[in-house]
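All protein chains but one are shown in place.
Take a look at chain A:
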Amino acid sequence: MAKKRDKVILVDTTLCTGCKACQIACKEWHNLPATEFEHVPGTYQNPADRNANTLMLMKFIEQYDKSTDTMDWIFWKDQCMHCTDAPCVEVCPSEALFTHEDGFVGFNQESCIGCTYCSKVCPFDIPRFETDTLTGSKYMNKCDFCQDRVTNGEVPACVRTCPTNCLEFDTWQNAVDKAYKRVEEIKDQYPNANVYGDTEMGGLHYIYVLTDKPETYGLPVEPKTDDLVSFRRDVVKPATKLLMGATAAGLLTNFIVASANYGKEEQETNDDTANGDDKNE
């Protein structure tokens, strides 16, 4: 479980105006180039998806309710969720991904070898890659929780720039408590309101106040990762080492025993040349 004092970003979607200031601030702080404009029909979302140069994306969902003839316009901030039980950290071979002492999942791009294992296990489909013609992918990129700012006592760039208090930087327990209180306050207006992130993947380090069910946002209701992740860690890797060691030891034993025995036989045959037959098969 996430620790009470972990650092966390609280997203109260009811306060979001969809201004995208956070999306720009994120790019600016990470010195990432603009992505070619891509017209996505019927939405303000741009670009269509996150990429190696767009670590977070404001998502725009238009919900038309026929029964009341009303329109609901949903915004939410999409980036790495910073899982406590992060499968990406588990599979990353190069220690590019790591769990920071403040609880979030940090990222050292210089260490990333582009193996794409993280993207195979992330339940939120977060990792995006800079492509490479020969090997497919050169390196991954994702929200790093502004680790350079946070470790120096600053708030993340997106939080810093948010004009409406939709984004708040807090400790984990505080944020969860605030989120539940907020859900109580808005229940009348949004009967489906709920807190997302306090139980998922051992506790996320992004806590959301959502006005509708997670499905509406395209978020997994019960995010989980494949059992193969732990099976590879607990069984396949140790077994590989064990079998390799055992085989090497067996062959060494054979070498010692066989050398002694075959040497003996050779001598016997040499002594007994009259016999003529070479036993040394």
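What we mean here is this: a contact is a pair of C-beta atoms (placed from the backbone, for glycine too) under 8 Å apart; a residue touches a chain by one contact, two chains touch by 3 or more; residues count from 1.
Just so it is clear, contacts and distances are computed from a predicted model.
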item: Name of the absent chain as recorded in UniProt (options "Cytochrome b561 bacterial/Ni-hydrogenase domain-containing protein", "Fe-S-cluster-containing dehydrogenase component", "Glutathione S-transferase" or "Phenylacetic acid degradation protein"); value: "Cytochrome b561 bacterial/Ni-hydrogenase domain-containing protein"
item: Candidates A:A34, A:A48 or A:A248 - the one touching the absent chain; value: A:A248
item: Full-complex contact with the absent chain, from A:T14, A:T35 or A:Q109; value: A:Q109
item: Omitted-chain contact residue, chosen from A:E101, A:D132, A:E185 or A:D234; value: A:D132
item: Sole residue of A:M1, A:A34 or A:L228 that reaches the chain not shown, by the stated touch rule; value: A:L228
item: Omitted-chain contact residue, chosen from A:K181, A:K213 or A:K237; value: A:K237
item: On chain A, residues whose C-beta touches the chain left out of the figure; value: 93-95, 109-117, 119-122, 125, 132, 134-136, 138-139, 226, 228-229, 231-232, 236-237, 239-241, 243-244, 247-248, 251, 254-255, 257-259, 261-263, 265, 278-281
